[in-house]
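Here the complex is missing a single protein chain, while all its other protein chains stay put.
Read from first to last, the chains carry the letters A, B and C; within each, the first residue is number 1.
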Amino acid sequence: MIPRYSRPEMVSIWEPQTRFKIWFEIEAHACDALAEIGVIPKESAKNIWEKAGNVTFNVDRIDEIERVTKHDVIAFLTHLGEFIGPDSRFVHQGMTSSDVLDTCLNVQLTRAADILLADIDGLLAAIERRAFEHKLTPCIGRSHGIHAEPVTFGLKMAEAHAEFSRAKKRLLAAREEVATCAISGAVGTFANIDPRVEEHVAAKMGLKPEPVSTQVIPRDRHAMFFATLGVIASSVERLAIEIRHLQRTEVLEAEEFFSEGQKGSSAMPHKRNPVLTENLTGLARLVRGMALPAMENVALWHERDISHSSVERMIGPDATVTLDFALARLTGVIDKLLVYPNNMQKNLDLLGGLVHSQRVLLALTQKGASREDAYRFVQRNAMPVWRGEGDFLALLKKDPDVSKLMTDAELEEKFDLGYHLKHVDTIFRRVFGRA
Amino acid sequence: MIPRYSRPEMVSIWEPQTRFKIWFEIEAHACDALAEIGVIPKESAKNIWEKAGNVTFNVDRIDEIERVTKHDVIAFLTHLGEFIGPDSRFVHQGMTSSDVLDTCLNVQLTRAADILLADIDGLLAAIERRAFEHKLTPCIGRSHGIHAEPVTFGLKMAEAHAEFSRAKKRLLAAREEVATCAISGAVGTFANIDPRVEEHVAAKMGLKPEPVSTQVIPRDRHAMFFATLGVIASSVERLAIEIRHLQRTEVLEAEEFFSEGQKGSSAMPHKRNPVLTENLTGLARLVRGMALPAMENVALWHERDISHSSVERMIGPDATVTLDFALARLTGVIDKLLVYPNNMQKNLDLLGGLVHSQRVLLALTQKGASREDAYRFVQRNAMPVWRGEGDFLALLKKDPDVSKLMTDAELEEKFDLGYHLKHVDTIFRRVFGRA
Amino acid sequence: MIPRYSRPEMVSIWEPQTRFKIWFEIEAHACDALAEIGVIPKESAKNIWEKAGNVTFNVDRIDEIERVTKHDVIAFLTHLGEFIGPDSRFVHQGMTSSDVLDTCLNVQLTRAADILLADIDGLLAAIERRAFEHKLTPCIGRSHGIHAEPVTFGLKMAEAHAEFSRAKKRLLAAREEVATCAISGAVGTFANIDPRVEEHVAAKMGLKPEPVSTQVIPRDRHAMFFATLGVIASSVERLAIEIRHLQRTEVLEAEEFFSEGQKGSSAMPHKRNPVLTENLTGLARLVRGMALPAMENVALWHERDISHSSVERMIGPDATVTLDFALARLTGVIDKLLVYPNNMQKNLDLLGGLVHSQRVLLALTQKGASREDAYRFVQRNAMPVWRGEGDFLALLKKDPDVSKLMTDAELEEKFDLGYHLKHVDTIFRRVFGRA
Partner (left out) sequence: MIPRYSRPEMVSIWEPQTRFKIWFEIEAHACDALAEIGVIPKESAKNIWEKAGNVTFNVDRIDEIERVTKHDVIAFLTHLGEFIGPDSRFVHQGMTSSDVLDTCLNVQLTRAADILLADIDGLLAAIERRAFEHKLTPCIGRSHGIHAEPVTFGLKMAEAHAEFSRAKKRLLAAREEVATCAISGAVGTFANIDPRVEEHVAAKMGLKPEPVSTQVIPRDRHAMFFATLGVIASSVERLAIEIRHLQRTEVLEAEEFFSEGQKGSSAMPHKRNPVLTENLTGLARLVRGMALPAMENVALWHERDISHSSVERMIGPDATVTLDFALARLTGVIDKLLVYPNNMQKNLDLLGGLVHSQRVLLALTQKGASREDAYRFVQRNAMPVWRGEGDFLALLKKDPDVSKLMTDAELEEKFDLGYHLKHVDTIFRRVFGRA
């Protein structure tokens, strides 16, 4: 997590003050439940909220205590006691540090997921707007980087929309994976704390009780969460690379917006580089790479070890902050993307009609040629055009094997661009529910 | 995929004959739909099924043709033509290779998912049986590898059951991710093939139409699939490592079943090694490592490139075959696991009562000691016991600060094992719906 | 490891027969050393070579024995005994399975490394030939996919040559990492086997004695080996992606060789796709992904566990076979690459002289303009050219701020292509030792 690739709202989730606030809420809600079932005095539970419910914790002071105790939750509880006074002895009754730490982490991850979900919604809106704007803007479709057949720029956006709709669905599932709360005490047996406390805290913190915890909340949940972020980051990369390709000098069908003061290169002032999408490519590599350590975190020893902690201290903030930044940056790129329909048309015309070869091939078979013959007829006329030696339609008209099967008019009909766009509405309806 | 770690049912999904069979079905169903909408003669569609519906394809012959054409689908279609005769010109009309390849891959992945789901069901059944068998078999719970407080072996199984129930849910979602069919032609525009063909083939092959494909089915779906397998493999590793720990010479609370002819070591004949679970640890590393290449596959260029193909040819079989084998092996391990309650009790008694320290700590605070004082009283008596110098209960009884607050009888009550097991039923009901 | 991406020489290293042959050699050399130091009869050692030195082992028979013993080395030794007779009791004296398995693996990996080193030599030769062929073939250099300044195709090859020279150096180091032999007995103490046996076997098998083994050869060596393959695979990817870019329809500066019978697409017969380099991109992902499991293999428990074994059974063959295939394929691609100097020139001319902007910028500062002013003058003339509105040289001549500092002749001199190529020889001498 570095400032350059961070946005404040997501960063704030991971700040010490936020963490201590969540710790306090977990402890105080637990006290309420303990009071309700008669383990501690109701007055004390009330007092805890009153004395510490609105304080700003002194992060430096807590760090100072931790340097002695070498235990972060004990340090916090000691500091909390400074606000609460004698009633502090009722705080954390029967609980273990993991109850606080793991429940807090899941609160943070669900909040992070909520921001990411909003990010995706914003991205989907931008994509949808550009999709309809360019629903029928024709451009060449490419397989293997080679011109294939016509598509539209709107279809490219539709694909992205469908992909990020899936991303959203996956993220909702990932959020649900980590939206659990454990207040089950040492080794998770509830020996020293009633399960009703967990139920109360879970409800108050917007979580569900973890069915069975072993002091810790099981880490397969978190592995799934971070793996999902990795897949979403890979979709960010896909759209980013599409734009990088479209912005290539020789292609130039679209460009990232270029602001006034911006300088493309310290040496070559004419350059307008797709630096935002290149940056997104790198950020995707980072987020993806964090899935593996998260998966290695699953196999903790026996009822728990703490090897997961250092990993999560780093990838918890890093993966969510980086993906948040990436989604927001991608939204801006799509929103302001400069699209050049004229250049799209120029590229469509580049191959002298070769992109219609398949239609001719099909027509020939329908006229009775075998698939192998039709393929041969088409290919022998396509190859010279590919080398820049002639026009595809003209050559076909002159080919006696072709002429035997198709008239010139029939051949001409096969070169109509509109033919390729007749199902764009079908696809739009599938993706957007409207066309 | 190597024979040693493979099971035949899963392997057969990935055999050439299976693949060609699926290819044929896709093509033949497409012909039915094309005939239904009048593009090709109904008689021809019928003839295709009749001539080739029950044949065994000649894999060597197809390979031979591919060596010339350097194109696998064309090679197959050529071979298919040898069965079908002139009607073969109606096969593959308006389709592109990816329609066949991608739909086939998704058929294979959904079939693989079905086997894996059955594997998980089998594993869950074995875990559940052992969980109830040992619901109240006490053993020490360990955090950081250090004795903490009592749990039961049934609780360990309950945790595993909850974890693999989540694995099942994730796998169902992953299966749904890849259960799509694309028959959309070159660059996915349906220019040369009616969308109704896709709908028909999808229904027949047990899939849903891909809302928008770009010649290929988008690879974020597959990335999610393989990432999910990686997470499940990590859960396999977790349970495997638990067993490896329990089988350590000094712990010996459980052992993998040891068959009669088996030799543990070429040098040390007394050895009984947890080789199955060690093997599972390695297999988990392999499956997990395949998630990354799958994520890198997402960002194909423009409407498609074929870089994903070599990755999928390897990880498609490898990840599913390896995970299938691992789940089955783990099921066998759990099913036949030798559990040693006597050793569990011996280990429980190892620390001279220290595992009850928290209960004493809590009791002291409830009697009016501050948390800090109680912690100090307990720790100063615990440390000598830890060093093997005395019995915890005896020392506590002699500590004047403790005696001031608790009678001997009150102290003794805190050393009751049953106290820790009182919520086992609660947890079992959460996990299994019964106790 | 799948046939499609395999070459026989590398595959043969990993075949059971090869493995058993190496096992035999290790055992027989050990017997020689044991005989030399008087532990077993010299006649027996000689007899072992004579009876089994030239046999073909029966792989099925060994598998059959293993199904009973569940131990591969014991199964092999039993089978070996069938050839040798009573003297077989002297085989494997004081040794442990790992002595055989680990030393064998390292023999296989060093042989694999030797093939890979030869592959790299072949690739370097192909690259060098093409580099000199096109040393002065000018083409546009691109940063961010955007035209920057002129380079030559030979320089692109020189970069690749330097990169694969580094790959070779790394591979030599990786080979040295795994070229060790351990014959140290159970837990590696040499309690039952004299260290002189290890020295003898190491020398005979072309390895060095492992300074300290713990029954197993430490796996950091293998992690380094596979990590190195991952880095080399990434260099394969880099060159593959360069070619994919150059083959794009709009760029078309180079093409993979296209054989006569080859079909680019089942639907679009004109297509010539960079399928080999796309394939290489995927293979790179696979090899790279194997570095992680190899690193996870390092932390074996205590003196050894066997979790590394399943990983190595898979990635040992897979990583070496795949990289061997990839290097060979890349060599073929480079060797036969169709290079189009005319298209390179066409692309160089595409931007109406903008690629010379930096030279103008520098000249302006040398004439006394501040860097900021010079940048501004250049950029305001570059932007219209970028939009296709005018010629860069013409606009500069008309700019009064520019005219104040530079004459038309001075401006024209800045548009000379040769200027950019004056240090090509310098670079070639650095890379190839000649120019």
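The definition used in the following text is that a contact is a pair of C-beta atoms (placed from the backbone, for glycine too) under 8 Å apart; a residue touches a chain by one contact, two chains touch by 3 or more.
Here the structure is a predicted model, which is why all the values come from computation and not from measurement.
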Sole residue of C:35, C:48 or C:151 that reaches the chain not shown, by the stated touch rule: C:151
Residue in contact with the excluded chain [from C:83, C:132 or C:190]: C:190
Residue ranges of chain A at the interface with the undisplayed chain: 2, 4-5, 68-71, 73-74, 77, 92, 95-97, 185-186, 192, 244, 259, 261-268, 273, 275, 278-279, 281-283, 285-286, 288-290, 292-293, 296-297, 301, 305-311, 313-315, 318, 322
Residues belonging to chain C that touch the chain removed from view: 77, 81, 86, 88-89, 92-94, 141-145, 148-151, 155-156, 158-159, 162-163, 166-167, 170, 173, 177, 186-192, 195, 209, 211-215, 218, 220-221, 223-224, 227-228, 230-231, 233-235, 237-238, 240-242, 245, 281, 284, 288-289, 291-292, 295-296, 298-306, 358-359, 362, 365, 369-372, 419-424, 426-427, 430-431
In chain B, positions touching the absent partner: 140, 142-149, 244-245, 247-251, 263-265, 267-275, 278, 292, 296, 347, 350-351, 354-355, 357-358, 361, 375, 378-379, 382-383, 385-386
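By definition in this document, only the chains that are shown with their structure count from here on.
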Fitting chain A to chain C on CA atoms, where both chains share a sequence, rotation angle to nearest 5 degrees: 180
Mean-CA-position distance for chain C and chain B (Å): 33
Overlap residues in chain A, where contacts from two or more other chains coincide: 142-145, 148-149, 245, 292, 296, 358
